[in-house]
Structures are given as structure tokens and as C-alpha cells.
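In this view, the complex is presented without one of its protein chains, the others remaining in place.
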């Protein structure tokens, strides 16, 4: 097998988080629009377990939503989505996310697209994985300028779960909602505790020993480059073609 | 033209109420299930004006509801239904209707089917016509045993309208919500003020002069026996066949 | 999705469960109800969405029902529901009266994961006095505007009949959107269908709008003509004669037993084997 691509390592790391045996088992993972890496990770997790429903928003073939663009949120509210992914223009050390902007409300210095479903999904879905490829002090900040969705909530606020992890282009963090604080658990090849420290605007703990984010084992890599790549083609053709130019013809997925 | 049937007279009387020029113009009339006479009246009103939407619940061809059995109520709540028909196991002199039953709740002496949408539609639709073929002291009572839907509401209760009339197999009454009281305005052929009095359990006023419920004029009768009869065939085949054995082939309606 | 036979599907419902079912004009689960009768179901708490008819009356007559929540129970053109009427008068079932849009709204609240939903109307109806679970609050956006609020209603089970399901468990219900709401609101949804199709129902943009996706569907069984005596969209019409036969027989306990023997229970020979 050829060398493991950085994206493949991320996909493998996220699939492991989805399947984390210490967490409640995910039966249904939903993925928002324009999220190729989380989508591939969910498909990989499905291939590994053989028993995971993966609903990708705006999927171009076999779109699982037949009840309009509100259905994802209704599914989540009903408790039928176990795990979701969120990102942020800014993410802070307490797992607050900002998709609004910077400077005076509603983003007079920098404006992000907007909060999408984050203010809802973060509280309604039991398990959240934060994902943002860019790992820099401007994204990972001490305190977000505006809170689209809060990392933790006071007692009495209806909330089903929190972020479990933050995955970036440099590292993987675990999140403790009790302490409202991240712990660095692994760094990707080429990164060190120092390079991550320099690229991160918030304080965090460090797991000891700090490991390197592992590559997917050969069996997972084969799944990734086979059925997962095929499942990705219809919705993410450019992404699939870039990573896996020899990807098999898409199957219904 | 052959003699006017009692049902045709009722249909004509109800069509005139729908088109009453002293009332806000109805653009959309909805009819509940199993209501052939109100349906025919609405179709006749449509033929007369040429500009009236008639939505018949559970229509067997060209069913106008595509959003489930709740759509009628949403349309009403949106203010898109101008006129609706209600009946009652009991109807009292203040236009309260009872579709629950008689005796101890929920109808230990006599049980009616239930309130259907009445508790909602009576308050949400601007114009209501009460229709009940049976005109007897057991139906038209002084005071209903249980109120499925109130004839009038205190100030402050959200309400868009009231009953305008009560049409029975014997007579037509007008209703005044200010006075919470009916006025007998016409009696059908064969009935008198005395026969109606004897068959009515509630007090009411009497219009002077008291008229006979008129037969539909020739032009309306022609519409009734032509396009209206045809429109009735798909949903009310038995009713249409009984009244108009020579009814033309159904058109889409 | 699990593909079961009809009796195994019905066996998923335990005694005492809340079960939402559609009325006779909306993909009613008639064959499923007959299967519940055959297995001696007890203490069902039926929810009519928003009303109910044949299936509810049959289950009441067969002694399967403890409670009915509905806006009405009737056989429509075949007249009143005889077993229901008898049971209410005898006080042998608990009846929670409602009004159609309230039934829809309580299920929609569950489908949206909200604990309650406001509704206009109802003020001044005696329904309110008999529904302590329905409250009146002040509209938080306008002073002096009392409004009814209803709790979310999440049935243990929803059951209905539909035309087709595919191998993934997607079910085509056509314009019966109330069935989607039931499925979204219920914890577990059991569906009988005319037939299983081999192609995916959600890949076809023409079919997709009428599809409840597999995410909501617990199990499916094939039951041909499973809505009978009700009709099913353009598949088959109502069997008006059967409704009249049922209405006539169910008028007496004895007649109802005859109906069960003729149309619901296995033939005595088979039972004796």
C-alpha cells in the first residue's frame, strides 16, 4: 500500500473517535454540508462495524432526507442522531464555537457565514466531534469573540451532550465538559508539543505520554481506499479524485 | 324542470348563505368528511360566482390536500379558510355544539363519535354555517350536555368568527353572536312556526314576516343538476345517484 | 430494518403500550389490528391520529384496549363505532377526548423534540376541563391573550399500512403526511406494506417526497390488502360492504364474536390442530 495521506490519517483518527468503546455506541451519525473528511470517517466507521447509519446532508445520490432541510434538526431533537460534527471560525479553550464573526456584533471586523444549526445541534446531539483543519492562534483562541454555541451549559439547561474531541490539521484533543478544558492527546506526524503549543491560542492539558496520531491499520486503509472512496465519489467527487484517483465506481451509499 | 327536491332546496339555501352579500366574501370554503349537502352547496356557490375555492376533505378525485390530514387545520389557522360547516349531536340556543355525548363525561348515557376539529375550527374560521338535518328537541336543546365547541367566547379569547346560521331539515335560523341567540328566518315547505317551535328545544326569535325557504331559481337548479351533480359523483356517488339519477359523467372538480 | 411476518410484527407490541394508529381513510393498519386481536393483546392505549375507526373498534370489542385518546371514533358512513360506544357507556375503557388539530400538534411537538406546543382555539370547550394535561398560559408575546398549550405526545409505537417499502426500510406513504408525523413522534414504528420493492425508494426524486426513511422504521411486514376494509390511495378502494357488515354485526356482542370468527380468528380446524 502507498504511503498514508494526511487526510487518511485524520479520517482514521475520527473513525476511532466515533467508535470509541468508552462512549455510548453511535447508531446514527449525521454530517453537515461540505464536510468530506468527517463524511469519510463516518463511512469508514460504518465499514468497520457494519452497523452504523450515516446521513450526509445534501448527499447527491441516495439523499436520506425526504422531509426538507429541517429534517436533520427534527431527527436530532427526537434523539435519533447520536453524533454530529461542528466546526467554527473560532473555537476556544472551553469548546465554545463562534461562527458569527469578530469585532462588534454581527462581525464588523471579520464576518463568518453564520451559526447554521450549531446553537441547536451542540445541545441536542449527545456526542459532538469538533473538526477544523486550520490549527492556528486565530482559529483556536483563548475566548471566542461571540458564542454561536456554548461548549458547556449551567445545570438546568437542557443539554444532551458535549464535545468529546477536537481534531485539527495538527493534533487531536479530548474535551472534559466537567473541567471545560481540552487535553492534547496526540499530534500528527511533523508536529510536536511545541509546534502545537505555538499554534494554539488557548490553554490545555497534555496527556502523558503524548502519542503520535496513528495511521489507520492496513485493514482500515483498505476499506478507506475501497468502499469508503467509492461512497464518497457522488457527493465529494473532487475530494475523492484528489485522494484516491483510482477510486472504484460509486456504489449506492 | 321536475319538482325541486327537499335536498335541492337545502343546497340552494346554504349556497345563498355562503354568498350572502352582507358578509365578508368567501374565497375558500372547506367541507369536512361525509357532508354531501354542504359540499353540493359550496359547488353551487362556486358555479354561481365562478370564483370560489372549494376544498372537500377526503375527496376521491382531485383531493386538494397533499400535506396530510392536518393540512385543513393549518389552512384554517393561517386564515386561508373563510367558511366551514359544523354539526352536532346537540346544538343549543347559544350555538354551543356537543359532539361528545350525554350524561356523565365522556358520554355514559349516550356517546357521540367525538369532537373532531370543532373545538378549533369554530374559533379559527371567520364564518361557520351549522348544519344538521335532524331537527328535533333531542338535537336542538336548551343547553348542551357538554360543550365540544362554544357558540360565543368572552372578550380576550382569540376568535375569528361565529356561526352565521343554522340550517336543518325543517328551517333556517340566523345567529347573533352579540345576543347569543338564534332567529328563525324561514321554514321549509310543510313546516310552520308551530311545527318548528314544537321540534326545537331552545328559545329563539322569529323574523317578521317569516318566509318559506325558497326553492333555487331555475338558473341555479340547472347548475345544480348539471355541473354540481357531476362534481358530486366521485366523492358522493350514492347521494348523487339518488338525487340526480341522470347526472352527467363526473368532471374533474 | 427488520422484515418480519405479520404476526411477529404485531408481537413486538407489549401489553400496556401506547400505540398510535391512523383512521380508516388514511392507511389504517387493519391487518395489523387483526393480528393484535389474534395474539390476545391486553391493555393497549390507543391514540387516534387524529381520529380512528374500524381498527380501534375491533380492538376494543376484542378486549385489547384500556384507553383511547382520539378526537373521534366512528365508522364514518357506516355509522357510529359500536364497540367503542358500548365501552364508553359501560365505562370499561378510559376515553381521553381531544380535537383533531390538537392530536396533530401533540405529535408534531414530539417530532420536533419540544416539550409543549401552543394551539389556538379550544378555549371555552369542555375538553379543557377533562384534559388536566392541557394547560392555558398567557401568550408570552402579548398581554391578555390566553392560549392553550399541549404537551408533546411520543407514543411507544406507531403502526400503519403503506403501499411499498424497500430493502433498506424506506416506506412510501404518499400524501399521508400524518403518517410521517406519527413515525417521527413515536419511539418505534411498525409498518405493513402491500409489497417490498427491490429498488431504493429514496433514489427516485419522484417517489422521495412520499417516503418515510428507514431511520424511523423499526420493522416491516408484508400484508397484502392490509388496509382492508379501508382503501389505499389508488391501490384499491374502500370495501363499503365490509364496513356495513362490521357495523351490523358489531352492534351486539354475539354478532361481534361472529365477525371475529369469520374475518379475524384462525378457522377452528386450524386452531384445533
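Should a chain be cited, it is by its letter among A, B and C, assigned in written order, with residues numbered from 1 in that chain.
Definition applied: a residue touches a chain if its C-beta (ideal position, glycine included) is under 8 Å from a C-beta of that chain, and two chains touch if they have at least 3 such contacts.
Just so it is clear, the structure is predicted and the values come from calculations on it, not from any experiment.
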Name every displayed chain that the left-out chain is in contact with.
-> A, B, C
Decide which residue listed in B:76, B:130 or B:199 touches the omitted chain of the complex.
-> B:76
Selected from C:10, C:147, C:247 or C:264 as touching the chain missing from the view = C:147
Mind pulling the subunit C residues that touch the left-out chain?
-> 105, 108, 112-120, 135, 137, 139-142, 145, 147, 149, 151, 173-175, 177, 205-210, 233-234
Residues of subunit B touching the missing chain are 28, 53, 55, 61-67, 74-80, 124, 252
Touching the unshown chain, subunit A contributes residues 33-34, 58, 63, 65-71, 73-74, 77, 99-101, 105-124, 146-150, 153-154, 156-158
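Here is the rule we use: only the chains that are shown with their structure count from here on.
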What's the chain with its C-alpha centre farthest out from subunit A?
-> B
Inter-chain centre distance, subunit A versus subunit C - centres from mean C-alpha coordinates, in Å = 40
Could you please state the distance in Å, as a whole number, between where the Cα atoms of subunit A are centred and where those of subunit B are centred?
-> 59
Could you check subunit C for residues that touch two or more other chains and list them?
-> 180
